[in-house]
Structures are given as C-alpha cells and as structure tokens.
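Every protein chain except one is present and positioned as in the full complex.
Chain lettering (A and B) follows the sequence in which the chains are written, and residue indices restart at 1 in each chain.
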Amino acid sequence: MSLLEPALDPVPAAAPARPLTPQREALLRALDARTPGHSLPAPLYTDPDLHQAELELLWQRQWVFVGTSAEVPEPGDYVTLDIGRASVMVLRDDDEQVRAFHNVCRHRGARLVTEDKGSVGNIVCGYHRWTYSTDGRLVHAPQLGPDIDPACLSLLSVHVREIEGLLFVCLAADPPDDVEDVARVIAPYFAPHHLGSAKVAAQIDLVEDGNWKLTMENNRECYHCDGHPDLLCTFFQTWGLAEHQVPDRMRASHERFLLADAELAQRCAAQGLPYPTISDLVDRPLGFRVERSPMDAAGESFSRDGTRLVQRTLGDVDGFRMGRLGLHAQPNLWLHVCADHAVTFAVFPVGVDKTLVRTTWLVDADAVEGVDYDVDALTEVWRHTNEEDAAFVALAQRGVSDPAYVPGPYTETEAQVDAFVSWYAARIREEIVR
Amino acid sequence: MSLLEPALDPVPAAAPARPLTPQREALLRALDARTPGHSLPAPLYTDPDLHQAELELLWQRQWVFVGTSAEVPEPGDYVTLDIGRASVMVLRDDDEQVRAFHNVCRHRGARLVTEDKGSVGNIVCGYHRWTYSTDGRLVHAPQLGPDIDPACLSLLSVHVREIEGLLFVCLAADPPDDVEDVARVIAPYFAPHHLGSAKVAAQIDLVEDGNWKLTMENNRECYHCDGHPDLLCTFFQTWGLAEHQVPDRMRASHERFLLADAELAQRCAAQGLPYPTISDLVDRPLGFRVERSPMDAAGESFSRDGTRLVQRTLGDVDGFRMGRLGLHAQPNLWLHVCADHAVTFAVFPVGVDKTLVRTTWLVDADAVEGVDYDVDALTEVWRHTNEEDAAFVALAQRGVSDPAYVPGPYTETEAQVDAFVSWYAARIREEIVR
Partner (left out) sequence: MSLLEPALDPVPAAAPARPLTPQREALLRALDARTPGHSLPAPLYTDPDLHQAELELLWQRQWVFVGTSAEVPEPGDYVTLDIGRASVMVLRDDDEQVRAFHNVCRHRGARLVTEDKGSVGNIVCGYHRWTYSTDGRLVHAPQLGPDIDPACLSLLSVHVREIEGLLFVCLAADPPDDVEDVARVIAPYFAPHHLGSAKVAAQIDLVEDGNWKLTMENNRECYHCDGHPDLLCTFFQTWGLAEHQVPDRMRASHERFLLADAELAQRCAAQGLPYPTISDLVDRPLGFRVERSPMDAAGESFSRDGTRLVQRTLGDVDGFRMGRLGLHAQPNLWLHVCADHAVTFAVFPVGVDKTLVRTTWLVDADAVEGVDYDVDALTEVWRHTNEEDAAFVALAQRGVSDPAYVPGPYTETEAQVDAFVSWYAARIREEIVR
C-alpha cells in the first residue's frame, strides 16, 4: 500500500459503549475504589444518586423475595411490597395461581391498592373506578373512547416464581434464569417442611436506619453476636467459622455443636432429609446458601431453653429436635425453619439510609393460637434480636456517613460478609454494561 | 457566481439559541416524550429539578390568582402568598390601591411579614426596623451611610391586576398582556356579583400530597364525581360532556339539566346577564373558561337540597335560583358564584409533591354570621369535596411516582384535562426559548 492511497480502517472499530449516566459512572468509580476484603466505600452506603442507580441496576433486575404463598392463601388475597419506588401487588388469582402486577392504574396512574394486604374480588381503582380482573385484564372503564382498546390496558405484570412456598418476583423484562437452578438445589431441602400450606402466625415490619447492604452484611456474621443474648441461648456463636478459627472462649460451645451436628446429621439421614451445606454466594445472580444446623440447649426452636414454641410440627418431620434449616438468598432474604415453625426475613430498601425488615412467623395451618402457640413467646427472640440488629445497623450507617470513614478489613469470621459485597459488586458490574 | 468564488452565507445564520440549563433540557425532553391525549410523563409530576424549572418558567411568568379584594378591604390590610419559594405581599395602600411587593427586606433580606394576613401602618422589618410606607418606599433606616440612597431601596414591586374583585399577580418583569383581553371578556359576567365589595365568611387552607398539576387536572373532570356524594346533590355529573357522551345511567339527571339550563338562560336574559360559555383554554397565556350553569335540586346553592346557604344575595341578582357562574383560569384558579355566595379555589405549589389549595367563601358585606348564614353549613359541601379530592390527588401522586407508571389515555369525559396539560406544555415551550 502506497502512502498516497487512502487508508482503510483495517479492523472495524469496537462498538462504542453507550455512555453511562453520571450516576452510573459514579457507582462504577465507587466500586473501582473498593479494596477486596474490606468494607465498601462510603458513597455506596450514603449517596442518594448511587442508591437510585442501584435500584435500577440491581433491585429492578434480580429475583427478590417477597413473602410466602401462605400470605395469599385464597383467590383474591394479595400483599403489596415496595421495592424502591415500585409497588408490586402479589395476589392469588381466581384460578389459584399466584400472580404479580405493578400496583398502578393504566388510566392516569393512580395507586391501585393502598393497603399492605387484603382481599379483592376484582381490582378496582379508587380514582375513576377502572376495574381489572385478578388476572390483570381491564374489564370495566366507563366512557372509554371508541379508539381506545381495553385489551391494551391490562395491568403490567411482574415475573413471579414460587419455590416450595417461597415467592420471588423479578421486575426485569428478562429475569435471570438461574432461579431454576437454585430451585432445583433448594427444593429438596424445603419440600418436607410444607411452607406453602403453612399459615402466618405473626408479621412485624421494622424500619432500620441504615442502608440495606448494612442490614444484609450484619446478618452474614456472628462476630457481633455478643450483642444478642437471647439468640445465643440456641444459636451457636461459632456459625460461619472454620475449625481453626474457633476462639478458645467458644471451645465448650463448639464441642456441644460438634456432637449436636453429628446427631442431627444422623436424624436427617434417617428421614431422608438432605443435610450438606451448599453455598454459592458470589458467582450467580441468585447467590444463596442453604444449610442445616443443630441448635443449642434443647435444640428444637428459638426459645430461651431451646424447647418448641409450637406444639405441632410444621410439615413432615419426625420429632422436634431438628435444629434449623437456614437459607440466605441475595439480595434480600434469610430464613430459618425449625420443626415447629419457620421465620422469614425480607429486606427492602426504603431510601439510601432506611431499610424495611419484614419478619414473618409461619406455623402449621391447623395450629391454634392460644392453644398450640403463644404469639408473644413465638416471636420474642427474633423481636429482641431484630431490635439489637437495628441498633447495630444504625451505628454503622452513622459511622460510614462520616467523612473520616475509611473502609476497614474484615476479620476471619466475616467471610460471608465479604462474599455478599463481592456478589453485590459483581452484579452491578454485570448489569451496568448490558 | 462561479464555483471558484468563495461562497457567502446567503442568509444570516439563525441566532444561536442560548444553551439551556440541564434542568430545562430535562423539562423539554419530558415534554417531548408526551403523547397527546395521554397523562403527562412521570418526571413532570415527580422530579424536583423539573419542578424548580417550572417555577421559573411558568409560575414566575404567568398571571397567578392570589385572592379577592375582599381580603384586603382597608388601607394597610395585607395577605401573603408563597409562589414556590417567593413570598408575595398583597396589600391595600394608603391611597386604597391594591399593590403587591416581594416580602423581602432590602437590607439583608429578612422576611418582612410572617403572618398569612394582617394589617399594618407602615411595613416594618422585624430584624433592624427598616420601615417602608405602604407604597413600598423606604422611609426609615437608622444609621444608613451617606453613600447609600434610600430611594434605591424601595420594596421590589410585583405586578397586580384586579378584575371585578379578583386579584392576579405576575412575578415577571414583563407580564403577558392578554390579561386585558381576558378581563374584557369575563368582567361582564362578574360585574353583577360585586365580588369586590363582598366579605370573607371563611377561608380554609388544605395541603394536598400531590403535584399542583394533578390538583388542576382533577378539577377539570367530573369522571371521578362518584367520589363526591355531597357535591352531586347539586352538581350535574354530566358537566363537560357533549350530548352524545352522556351515559345511560346519567340520562335522568341530564334531562333535568336540560330543563334547568333553558330556564336559567331565560332568567339571565331577563336580567341582562351574559350566559354563553366561553372557553379559551389552550392557546393563550391566561387560559380560561367562563360559564353559567344550572344546579340540581333547588338550584340555588351548594347545599344538600340546593337551597340557599346565605339569606342575602351577593350582588345585583334577581332571586336566588341563579345556578352558578363558574370560572377556571390557568394556572391556578377555579371558582363558583351562586346568588347567595361565592367560593374561590387558589392553588399554589409547595413542593414537587405538595400543593396548597386555599378555599375562600365570600358573602355580602352586610350578611351577619349566625343570622344570615352559618359558617359550618356554608362550607360543608366543599370541605367534604376538597378532602375527597385531596385523597384522589394523593393516590395519583403515589402512582405516577412508580417506575412502572406509563401515561394512560384520557377518556371522552376528560377533554378539559387534556386542554389543561396542552396549555401547560405550550406555555413551557414558549417560555423556554425566550
């Protein structure tokens, strides 16, 4: 080729990346500033713009736990949940299918239902009485002009997936499909416990004064468990530690754990219940950890002496000394299933520094309040523990908001916290370039 | 001209547009995203930056209704109003002229008067006692240096225009002059009712949890009037509908309307009162609609049976069965004048999602409370109706704030809502390029 000939581009230029919004660029810069093994840079906990970008890039794209099918037992029953500024209505339709819709009228956008839960025949907008059937079709809209097709004005639906009574929704048009893989793995653990046919014994909403990630991080370690005297009656404080990490002062407790663990493994084997911990926290969209674990003292339930709180078993288990089946799923779920009851924790961001924790206690559908269980006693340990955790999260939020905050190192006991923030960083990075 | 000659620009290039601020550009983009015949895109109801741009481009440029001259009957009487963050003081000066000033001291900017209404001799700043006469001149400022000219420190005045007792202000340096055209058209409708010499019987401020446009839109249709049981005792629900749009279930009411309308037209003709509806909502700065309309039941006033609420007529009308004279003016006024009283509604933005609705009831200056009227009875229907409307507006604000909100189609009954948003879009577009 002579110098006089016009040059042709030898290779096509790379497709230009779409320019990021300033918010997303700031989010990426904050992630770039992260040191692995350390807590996150401050803006990820405190900046309202980054929080907004996170709502779009994570909460509107991942599978989010919203409750259990026990909360919508009958056709027309619904619950509503706020995921950021999005309100989602989860209801059982007239064909007994669980569906989810955006809680917004297709006319001029009024909020459709304003209660946290309830029951409806049709879904009727309170403003101009537009009426939708439980499958979302617009069935009544007075004086609609001739050029407006009601068929185009159905409620906007939201993906919903039930796994053994656990309900997840995804606001994305194209949800991550790994929910199916996760379902295959965890369903055998949950099937015997019949969460889908349980009933709600109690539900408490608590708003914590901190970013939702601090709430999740706090849940992923027992390094702070000295602050949970009630919980420690039955919860082994060495949870999450490798053998060599167990400190001397916990040695006696750990010996009890080892014995109880071996015994529980046997009991599960005898009943055909899967036992091994499966943990896949970082690399998949629906990062999760499922585990069975013994409990201390009587080993049955979250009471102070470890004895049962409900006099009927929940599901198909043999005896009450079954420890707990635990599930952690990212971004927003943890739960425990004992032989007598289950307790689920769902986390929803309310603002950059406000987080809703909804705790729900499930018991066998035939258990009778006042006879088989007492609500105060059933809920006591986790009510106390939640309040203590809320105080910890508030302390953390106040500190990371200080200009002098420098991300600090996780200790050996905080490996799952590190896994959670690594999952978070990976998900944001994946989604930001889509 | 040969091809070799250098080309001259044959026409001068268009003057380069000033670059828009990011806020104004975002406002324009939101307007560009609007589908005619549909509710507005979400950011126009929810984005604080767009709200700020709107305050500058609309509320600080258009004529805004602030009350009636009945509220400032005597020299020194004043009312203050917040238009966004601007506080305007409307007062009657010592020469009985109504004037308006920015409620800000010329010294170091202190707020001058802090009450909603009151009466003053001079206007005295509470901070350092700078004193202004009622025509705005600085008449006392102790220890002012010799190089400071008090004549340059008069209060900053605001344009004010009275139309038959209705007071409008404009914050712009060069107000739109179509207020004169509007005055010419509507003055003959209002002159007989003597609003200028009425007295205030009651005034109620209500803050709605919604954007001010939702408040105005809500007022422009009776599609939601099933939610106003009290109002429907006298207000024909077919208001705003063309003959062919009247639904079957309203047919009986509509027959009553047709009879009452014909009768009222005759009564007005007999008294020389103009009757035809004049509507010019979209194309002019001070978009308006003036109309006379019969009322249902006894046809006299906003009571449950339609009978008068005040035992004296307001102004120069013959008998009480005069239906109502209605005026809607954009951006922020609607009102009704019955034979016995008038009720005005002024709308002021408090924030992007907060709106003040000030409702004022006017009666004849010689009417005696407790004798000629009872305040509770006089205000009941509109108190209830306002509360109902506030709930509708709050529903709408919550829904349009949801990321899933999609602007929906107006029905045939919502033509005036469409006119209002079209007016809004046109005004913003006009002003944004000035």
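Definition applied: a contact is a pair of C-beta atoms (placed from the backbone, for glycine too) under 8 Å apart; a residue touches a chain by one contact, two chains touch by 3 or more.
Computed from a prediction, not measured in an experiment: that's the story for all the values here.
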Residue among B:A110, B:L206, B:A265 or B:A391 touching the omitted chain: B:A110
Selected from A:F320, A:F392 or A:F420 as touching the chain missing from the view: A:F392
Those residues of subunit B which, in the complete complex, touch the missing chain: 60, 84-87, 102-112, 114, 126-129, 141-145, 148, 153, 156
On subunit A, residues whose C-beta touches the chain left out of the figure: 39, 42, 217, 223-224, 226-227, 245, 247, 391-392, 395-396, 398-413
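To be clear about the criterion, only the chains that are shown with their structure count from here on.
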Mean-CA-position distance for subunit B and subunit A (Å): 48
